[in-house]
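With one protein chain removed, the remaining protein chains of the complex are shown where they sit.
Order of writing sets the labels: A and B. Residues in every chain begin at 1.
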Amino acid sequence: MAAEVDTKKRAQGEGDQGLIVKPMYTAARQFMKSLVRPSTIVYPFERLEDPKFRGEVRVASGKPIGVGEVWDNYRGVHALNINTCISCNLCAFSCPDLCIDMVTVPGGDPKHPKKCPEIDYGKCSYCGFCSDACPEGCLTMTTRYELSVTKRSDMVYSPQKMFDQFQRKLPMNPIRLARPANEDAILLDAPLCIGCNACSRDCPTNCITMLDIPKGTPKPGEKPAKRIWKEPVINDSDCVRCGTCISVCPKECLFWGTHT
Amino acid sequence: MSEMWINMGPQHPMTHGLWNLRVRIDGERILDVDPEMGYLHRGIEKISEDRHYNEVITLMDRTCYVAGIAWEHLYVQAAEKALGIAPTERSDWIRMMSEEFQRLASHIMWYAAFVQDLGLMSPFLYGMRDRDLILDLFQSYTGGRLTYEYMRVGGVRNDVPEGFTHRAREVLDWLEPRFVEYDRLCMGSDIFRRRCDDLGVLKANDCVRLGVTGPMLRSAGSKRDLRKDRPYSRYSQVEFDVATADSADVTGRYLVRMEEMRQSVRILRQVLDWLDSHPGPVLADHLPRWLGAPYAPIGREAYLLKRNYPKGVGLSAIEEPHGEACAYVVNEGGEHPYRVKFRSPVFANLSAAHHYLVGYHVADIPPIMGSVDVCVGEVDR
Partner (left out) sequence: MALTTLWDVAYFLASALLTLVGRVIPPLAAPLSNGDVIWGLSALVFGAILLAASMINTIMLIWFERKMLGRFMDRRGAMHVGYAGLLQNFADGLKLFRKNTFKPREADELGFYAGPIAYMVTSLLMFGVLPISTGWSDGSLPLSMLLALVIFSFAPLFIFISAWSSNNKYSLMGGMRSAAQMIAYEVPILLAVVAVVLVSGSFDLNTIVAEQQNYWFWGPLVLAMVVFAIGMLAEMERIPFDLPEAEAELVEGWNTEYGGMLFAFFMLADYLRALAGSFLIVLLFLGGWTLPTYVPSALTTFPLAGIFWFLVKTYAVFGVFVWIRAALPRVRTDQLLRIGWMRMIPLSLAAVVLAAALVLVKCLPVFGCIPSMGG
């Protein structure tokens, strides 16, 4: 086969010739090439992500070596826009390392406190699932990668600290995942609903409204229901599919499914 | 000097990871070896049972830290089979491209470490320099340099950015002359040939008997490559040759890996051409919500029970840079895999250490073990 011939030929072609001349020559050639400027990037002084420096990086010898303009997608420290965060919990749910806690931040009303993610970078694996899951695009990953600290507690980034990252206007990871066209929706198993309003109360996007349902005509022999009956109606276009309503439903009457 | 046991490891320059090679020596001669693994066991298979299907991908990058995306590919394929989901065509090609880039990066890393074991420092830095370009490419489309978290069940996270194929071709153009340089430093050197010829011989039938796969098997003359024998992904649509050598020694493994890198470049050029001309979606539609990230996963499993889950098992095998890796995913219905099992090629290659180490010198251990290309992360999982 062609490949077999290749390896053998290379073995005979490159070996058994001139003792150590070839490696010495190769090393000397590299020496001459890197005499003016070795390919290394002098890290604290030159940074690949620095826009000024990006242009100088080439895939060639005698220059700082690297593939230019690769930096935007980098998954580094998170930035959080507190103002647009809707406290949907999705980042915390999607985190495989369980490093995100939802903590209360000022801004919510006392009954429904506003909660934003707090990330423990001692556990974080920078997988980016949280920013992928964020429906509002308020939790993104920046290109910042230096976060050495002297205390372990400094590795926990509060929402405010991540908001500072946001305000530094670092290049953000531009990739936003499109939501799938035929996403599952939240469906109601109506006969189980007791109309308790919990889902509507806790919905972060306020897309659940409790609507009156017509009282069914009682069957013969039954008493008509006495209280006003309400059940949730979910506005699918506003819903971010966070599942909060499912979690709070006391009767387990909400579930994932597709509209038929 | 009478016989004695020495422990090479768990912390030893030769081990390239965390394992222990106990060696019984008489002077400089090896009488017996006893590899001990398990120092890096993280329970990845067990942890996987408690993660959503997509979240297991974060563990796959940590399984083998030099070939993360190959393991992602392996797992994702098995999970897709278990769940009955098919990836989109373009994402399959992107996965194949990623795996080949990973093979390049892994082999260059192997080359760097292997030659450094022989006492030669400069190829180590040449190798790291060239591998860095591939990591740059990875970063430009996955967002990570070592832990990519890129593949998803049903596709990949995102498409490659604009201009990526051009940059990738630049890197390939740079790499090809480097292979000649690598060869000059090693095969062109008389000292290297004297060190590596007829060293660590493991014949093909022994390889098969001991479950040794990958470049070690191919260096013994066997044309066994899963990319050809059981084509997965889109490997049946690209042209390449299986690199083999017949010396079954360290030099043979070196030659096989160098040739594989050249073949990888060949495959990559075809894949990049394909990607240029075939735009399309990279993530399958109709993905079940309970796959977990990137789509919002659900908090409490109890509420899922109303769903009618598909059940199934998935088995996939790929030609990982180190050898044949295998993944088995059992889907018993539910948002987590019921059981995940991996077959690590390096585990088998390492376990056969007795057969290719005994009888050589102590000074031969680093090159021989280097030629095995040990990655302890996947051995212990």
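Here is the rule we use: a contact is a pair of C-beta atoms (placed from the backbone, for glycine too) under 8 Å apart; a residue touches a chain by one contact, two chains touch by 3 or more.
Computed from a predicted structure; not experimentally measured.
Considering the full assembly, A:T26 is the residue among A:T26, A:T143, A:Q165 or A:S247 that touches the omitted chain.
Contact with the undisplayed chain is limited, among B:K46, B:H166, B:R209 or B:H361, to B:H361. If you put the hidden chain back, the residue from B:R195, B:R218 or B:H322 that touches it is B:R195. Seen from chain B, the chain kept out of the figure touches residues 1, 4, 6, 8, 12-14, 28, 115-122, 124-126, 129, 185, 189, 191-192, 194-195, 361-366. In the full complex, chain A touches the omitted chain through residues 20, 23-24, 26-28, 30-31, 33-35, 38-40, 42, 61.
Here, only the chains that are shown with their structure count from here on.
Centre-to-centre, using mean CA coordinates, chain A is 26 Å away from chain B. By the touch criterion given at the top, residues 1-4, 6-8, 10-11, 14-23, 25-27, 30, 39-40, 59-60, 65-75, 89-90, 93-94, 96-97, 125-130, 132-133, 135, 141, 173, 175, 177, 179-184, 189, 240-243, 246-247, 249, 252, 254-257 of chain A touch chain B in their complex.
Those residues of chain B lying in contact with chain A across their complex are 51-52, 54-55, 57-58, 122, 126, 129, 132-133, 136-137, 139-144, 147, 149, 157-158, 161, 163, 167, 170-171, 173-174, 181, 183-193, 223, 241-246, 251-252, 255-256, 258-259, 262-263, 283, 285-290, 292-300, 302-304, 306-307.
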